[in-house]
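Quick one: structure below, then a few questions.
Only a single protein chain was left out; the remaining protein chains are all shown in position.
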Amino acid sequence: MTTIDHQTSLDATSGLLKRYRQVRDFSERIRQPLSPEDCMVQSMPDVSPTRWHLAHTTWFFEQFVLSRDPEYRVFDQAYGFLFNSYYNTVGKQFPRPQRGLISRPGLADILNYRRHVDSAIEQRLQSQEIPAELLPIIEIGLQHEQQHQELMLTDIKHVLACNPTCPAYRRAPLADATPLPPLKFVDFEEGIYHIGYDGDGFAFDHERPRHRVFCDSFAIANRPITCGEFLQFIEDGGYRRPELWLSLGWQTVQQEGWNAPLYWIHEDGQWQTFTLAGRMPLDLNQPVCHVSYFEADAYARWAGCRLPTEAEWEVAAAPLPVSGLFADRLLADDKAIHPVYQGEGDQVLSQLFGSVWEWTSSPYTAYPGYRPPAGALGEYNGKFQCNQFVLRGGSCASPSEHLRATYRNFFPPHARWQFSGIRLASSPSTSNDR
Amino acid sequence: MTTIDHQTSLDATSGLLKRYRQVRDFSERIRQPLSPEDCMVQSMPDVSPTRWHLAHTTWFFEQFVLSRDPEYRVFDQAYGFLFNSYYNTVGKQFPRPQRGLISRPGLADILNYRRHVDSAIEQRLQSQEIPAELLPIIEIGLQHEQQHQELMLTDIKHVLACNPTCPAYRRAPLADATPLPPLKFVDFEEGIYHIGYDGDGFAFDHERPRHRVFCDSFAIANRPITCGEFLQFIEDGGYRRPELWLSLGWQTVQQEGWNAPLYWIHEDGQWQTFTLAGRMPLDLNQPVCHVSYFEADAYARWAGCRLPTEAEWEVAAAPLPVSGLFADRLLADDKAIHPVYQGEGDQVLSQLFGSVWEWTSSPYTAYPGYRPPAGALGEYNGKFQCNQFVLRGGSCASPSEHLRATYRNFFPPHARWQFSGIRLASSPSTSNDR
Amino acid sequence: MTTIDHQTSLDATSGLLKRYRQVRDFSERIRQPLSPEDCMVQSMPDVSPTRWHLAHTTWFFEQFVLSRDPEYRVFDQAYGFLFNSYYNTVGKQFPRPQRGLISRPGLADILNYRRHVDSAIEQRLQSQEIPAELLPIIEIGLQHEQQHQELMLTDIKHVLACNPTCPAYRRAPLADATPLPPLKFVDFEEGIYHIGYDGDGFAFDHERPRHRVFCDSFAIANRPITCGEFLQFIEDGGYRRPELWLSLGWQTVQQEGWNAPLYWIHEDGQWQTFTLAGRMPLDLNQPVCHVSYFEADAYARWAGCRLPTEAEWEVAAAPLPVSGLFADRLLADDKAIHPVYQGEGDQVLSQLFGSVWEWTSSPYTAYPGYRPPAGALGEYNGKFQCNQFVLRGGSCASPSEHLRATYRNFFPPHARWQFSGIRLASSPSTSNDR
Partner (left out) sequence: MTTIDHQTSLDATSGLLKRYRQVRDFSERIRQPLSPEDCMVQSMPDVSPTRWHLAHTTWFFEQFVLSRDPEYRVFDQAYGFLFNSYYNTVGKQFPRPQRGLISRPGLADILNYRRHVDSAIEQRLQSQEIPAELLPIIEIGLQHEQQHQELMLTDIKHVLACNPTCPAYRRAPLADATPLPPLKFVDFEEGIYHIGYDGDGFAFDHERPRHRVFCDSFAIANRPITCGEFLQFIEDGGYRRPELWLSLGWQTVQQEGWNAPLYWIHEDGQWQTFTLAGRMPLDLNQPVCHVSYFEADAYARWAGCRLPTEAEWEVAAAPLPVSGLFADRLLADDKAIHPVYQGEGDQVLSQLFGSVWEWTSSPYTAYPGYRPPAGALGEYNGKFQCNQFVLRGGSCASPSEHLRATYRNFFPPHARWQFSGIRLASSPSTSNDR
C-alpha cells in the first residue's frame, strides 16, 4: 500500500475522480431497491445494516483523507464513533452487535453525509490541490467501498431471509447458463512458484510481498461443484456422518442443526433456495454456494479429494483473464445477483473468477516478510490472521473491477452467508482414486 | 370480562365507535414524532418495535373480532404469524426477540393495515350489524391498545437511549410542579377489606373476583419518593451494601453493574437523566422512576420501611379520584412524558395515580376464585402469574381513561424500563422507628 | 429466633448436648455409604458436594458460636472463605458453582474439622460455661444441619443420576405401602384463621409472626397425587399443551425438553425411575415426586383444580400429628429414601407430613410484621423472598424432628431435584366441576 507508485499527474487524478464517482455511485445503486427500514436491520452480529455500510465507507474517506486537511469541516462529530468499524488507532467504536439499534442519523442524513464528503473529495481532486500521498489512500477507500458493496448484498440477503414472507431484494431473472461440462482435473507440475502481487496496480497489503513457494504436483478441478453434486453428498448422509468432518465442523453441524447449505429449504419433498430474487426451485446445474469451510472440506473428503491450497489456486488462476459473473455487470444487465454456470469458451479451467468464492485449505496467514502499513490502516488486514481460511476468485456479489488472481478473501470456517462455494483439488498420489 | 353487562343499544354502540376512533387515533399520535426507521428498533427482547405495536394491536381486532365474520377479508395472511404476540390457542408466533429483524411490511403497509381494519370495525359499529357478544371484545381490544400505547412510549425511550447521540422523542418542557410536601405517613385501621373489581365498567379478568382480605393496621406514605431522596440512598452506599438487598437483587446489581436508576448518567460530577425530551439535569424534587422492584425494596429497607402490599395500596387509593399526569393529557398540553411532582389540593395522599407506577410487595397471583376466560383471551393475564410483582396506579405514560384503583400491572423484579417508582409503607410496630 | 425463650438450666443444656450429638452423628450416617470421590461432585450449581455440606454445617457452629469465644482456636483460617455459603455480613465466599473443584481439604480433613468443632461445642455444653445467648444459636445450627441433611440426600441423588451406570446410594427395599384410597376432598369453612408460629419451641424467623388471614371456604385433597394419576396427565398430552402451563413453565418445558418428572425414564415402552436405591420400575400407586411448581400447577389446571395456598395448607394440617416417612426413620428401618403411600389410620387427610414436599400456590413472602433477626443470621431466610414458591409438609428425605405445621420450605418454580409433589385443592365455586 505504502509502496504503490502513484502517478500524481493530471491524468491520474482525473482518472481517479471518474473512478471515485463510479464506485460511490454503485453503492447507492445497490441501496436503491431497499426501503429506509430494510436498511436498518442487523440480523446477526456479523451482518451490518445497509445504512451502516453507506455511512462507514463515507467515514473512511472523511477520516483517512479529509480529516488531514485543516480546512475540512467534519459533517458530524458523533459519526466518528458511530461509523468507525475496528480502527482502534483512530478511536473507540460503537459496539458492533448493536449497529441495528441506531435509527438516527436516518438514511436521508446518511445520504447527505455522502453528498458532503463526496463534494469535498471531488473538489479536491478537481482542483488538483490534494497532497500526492493522499491519492493512494483514496484508492484504498474505493477498494474498501467495493468490499462493502459485496457485504451490502450478502448482508441484505441474510436480512431478508429472516423474514418469513421471503421478500426479494429485486425480482430479476438469472443470467443465462451454458451447458455444464463433466468434472475434470487439470494437472500442474511440481516446482517453485511465485505468488503474491508485485505489479503497478492496486493490491492490498496482505497480497505482498510476492514470494516463492514450493508446490508438489497437483490437479485442480475444471469447474466448481454444483448443487446437484452437493445434493448427492446430502443424500449419502453427508450431514450425519462424523467421519467426513473436522471435529469443530461436526460440533457446528450438531449445534446448528445443519442439514443443507444456508438458504436451502426442503418443503413437500422439493428443494428450494432463497435468493436475492426471492424463493426459487433449486437448479441442480448451478454452482453450490453458501457453504461453510466445514461443508466444503467435508464434501471434498467425501469425494475422495481435497480443497486446493491458496498457492495452488493462484498458480492455476494466474494466466487467466478476470471474467465471470460480477455484481456490477449483473445489475447493469438487470439480472439477479446469483451464480449460474457459465463456461468460458475453450478455456479448460472455467469460472475461477466471479460466481462463487472458492474455499481454499489455507488458513489465512501473513506472507513471508509481510509487514502491515504504519498507522491505522495497518489494522486493515493483518490483525485478522487467525482462525480464518482464505477464499479466492470473487463472487456474483463482487464488483468486477475489484479482483485479481492474487486477491485474498478470508472468513472463519463456520461462515456461510457469503457466496462461497467449492472447487476440488487433488494430489498426484491420490489422483488414481478418483 | 365475560361478566361485563353490556348495553347493545344504539347509544352504547355509538359511544364505542367514538371511543374506538379516539383510542386508535392516539396510537398514531404517539407514533407521529418517529421516523419509519425509529419504528424498526428492538433494543432488547422485552422491547418491541413501535411498528410492531401498531400492527399487533390491529391484529388483535382482526383476530378476535373480524375473523369471526365470514365476509371479512383478511388483510394479509402472513400477519397472523408476524403479529400474534403470545396467543398459543390462536397459532404459532414469530419469535419475540427477532421482531426488530422484520422490515417488511413497512410502516406504510402497517398504517394501511390499520386503515383496513379500522374501516371494517367502524362500518360494523355504524351499521349496528355487529353481534352483541363482540362488543365487549372490542372494548378489550381498546384497553389492550391503551396498554400498548404505554409500551410504545417506554419502549421507544429505551430505543433512543441506546443511541449515543441521545436523540429526543419530542422536545417539550416538563409539566408544572407544585411545592413538595415533607414525607408523611397516613394510618389505616386493621380489618377485613374488600379488594378487586365488581362494578359495571370495564376491568381485566385478573381484577376479579372482588374478595375479602384481612389487613393489619398499616401506614402509607403521602407521596412517592423523590430523586433527591433516592440520591441519599446512593450516596449512603446503597448499591454497594448487600445487606440491603434481596439475594437475587444483589446478584443483579453485580452482574449488571447497577449504581443508579436506569437512564441516570453521572458525568463530570453532575447527575443527568435521559428523558423522552432528551438529556436533562436531574431534578431532585421529582419522583424517582425507572427503578426495579429490587431497588424499590432495597430503598425501603434502607429507609427502615417497606413497600405496601397491593391490598393496602388499593384500600388507600379506593376513595380517591383517578387524576394525575397521564400520557394523553401531557401530549395534549404539549408537555414532556415525564413525571413531576404535583400535589392534589388538600388531599393528603397525593399522586397515587399517574406519574410513576408504584411497586408493591405483592407477587402477582390469582385472586381467590379467579378463573381465566375461556378461549385465547384466557391467555391474556393468567399465564403470567409467576415471578412478577404487582405495580399500582399508572404512570405519566399511561392513557388516563385506562386506569382505576383496582388496576393491576405486573413486571419481573429486575425490570426497570417502565416508569416505575416507590411509595413507602410501614407496619404499626415499626412506625416508631421512622 | 431472637425471641426464643430459652431455659438455660442444667436440664436444657444437657438436653441440647444430647441433641447436638444425635444431629451431628446423623449427618455422618448419611455420608457413610459414599466414597470420598462421591462426596466431591457438584452436578449443577444448585447442588453442593456432600463434603461441602459436612464442612459448611460445621463452619456454621464455628462461625456463629465458637468464634465469639477468644479462647477458641480456629481449625483453619481458609475454611471461613471456603465454607461460608451466602453470609455477606461475615465475609466473602468461594463461588458457589465451583464448589466441586476443591479437592483439598479432603474428606478426612473435613471429618477432623467436625471432630475439632464437636469437641469444642460439647466441652462448652458439658461445662455449662457457654453464655446463655449462644444456646439458641446452637439450636439454629442444629436445625440448619438438618436442612442440609435433606440436601445431602437430594444432591447425591442428582449426582448419581448423572452417572450412566446408575449407581445406588444404598440398596434397600421400599417401606411398606398401605392400600390407596380414592381421591377425595375435605371441606373447610371461610373465616379468619391464624397462621404462623408462636409456641415455645423452635421455629425459623420466617414462620413468625403468627397473624390473621382471611380464607374463603376451600377444599383440600385427602392425599397426594400418585405416579399413576400423573401418568394420565402425560398420556393426555400434558407436556405438549401450552394452554395448561404458566408462560414461564411452557418456556421451561420447551427449553429443557421435559416430558416427565425428573428421574423418570421411558425405555422399551416401560416407565422406570431412578431412586436412591438404583433404578426401579415405576410404582403407579406411589406419590409422584420430583416435579417442579410448573408441573404441579399444570397438573392441577388439567385436573380442573388448583394448588392450595400456604394458609389453606396450614389450616388443614395444624390439628394433625407430624407423622409419616422421614429420612431418619427410613435409615433406621433400613428402608430406601423414597416416598410410598401410607394411610394414617382413620385420619381422612393423610400424608401431609413426610413423603413429598407439597407445592403451594403461594409465592414465598414475608409474613405481615416480619423482621429478620439482626446480624448475619438475618440473611438466613429473608433475602430469598423473591421468585420462589412455598412448599409444605416435609419429605422422605427430611429428618422427622425437624418439621411442624408452620414450617415453610421454598424453591424456585423450575426446581425439581427435591422430593416435591402435588396435593390438590379447590374453591367452592369450582367444587362441582370435579
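Lettered A, B and C in written order, each chain numbered from 1.
Everything below uses one rule, namely that contacts are C-beta pairs under 8 Å (C-beta built on N, C-alpha and C of every residue); 3 or more make two chains touch, one makes a residue touch a chain.
What you see is a predicted model; the values in this text were computed from it and never measured.
K.L.:
One chain isn't displayed here. Which of the visible ones does it touch?
P.N.:
Per the contact definition above, the missing chain touches A, C.
K.L.:
Can you tell me which of A:L17, A:L183, A:L246 or A:A318 touches the chain that was removed from the display?
P.N.:
That would be A:L246, which touches the missing chain.
K.L.:
One chain isn't shown here. Among A:S67, A:T165, A:Q272 or A:T365, which residue touches it?
P.N.:
A:T365
K.L.:
Among C:Q32, C:S127 or C:T165, which one touches the chain that has been omitted from the display?
P.N.:
C:T165
K.L.:
Which positions on chain C touch the chain that was left off?
P.N.:
With respect to the unshown chain, the touching residues of chain C are 35-41, 43, 78, 81-82, 94, 98, 100-107, 159, 162-165, 167.
K.L.:
List every residue of chain A that touches the chain not included in the displayed model.
P.N.:
86, 88-89, 192, 211-216, 242-243, 245-250, 293, 361-363, 365-366, 368-369, 371, 378-379, 383-387, 413, 427, 429-430
To be clear about the criterion, only the chains that are shown with their structure count from here on.
K.L.:
Taking CA centroids for every chain, report which one is farthest away from chain B.
P.N.:
A
K.L.:
Is it true that over half of the residue numbers where chain A touches chain B are used by both copies, so same, or is it different?
P.N.:
Same: when the shared numbers are divided by all numbers used, the fraction is over half.
K.L.:
Whole-Å distance, chain B centre to chain C centre, using C-alpha means?
P.N.:
Distance between chain centres: 38 Å.
K.L.:
Quick one: chain A and chain C, Cα centre-to-centre, how many Å?
P.N.:
That pair's centroid distance is 60 Å.
K.L.:
Would you kindly tell me how far, in whole Å, the mean C-alpha position of chain B lies from that of chain A?
P.N.:
Centres of chain A and chain B (C-alpha means) sit 48 Å apart.
K.L.:
Listing for chain C: what residues touch at least two other chains?
P.N.:
Not one residue of chain C touches more than one other chain, so the list is empty.
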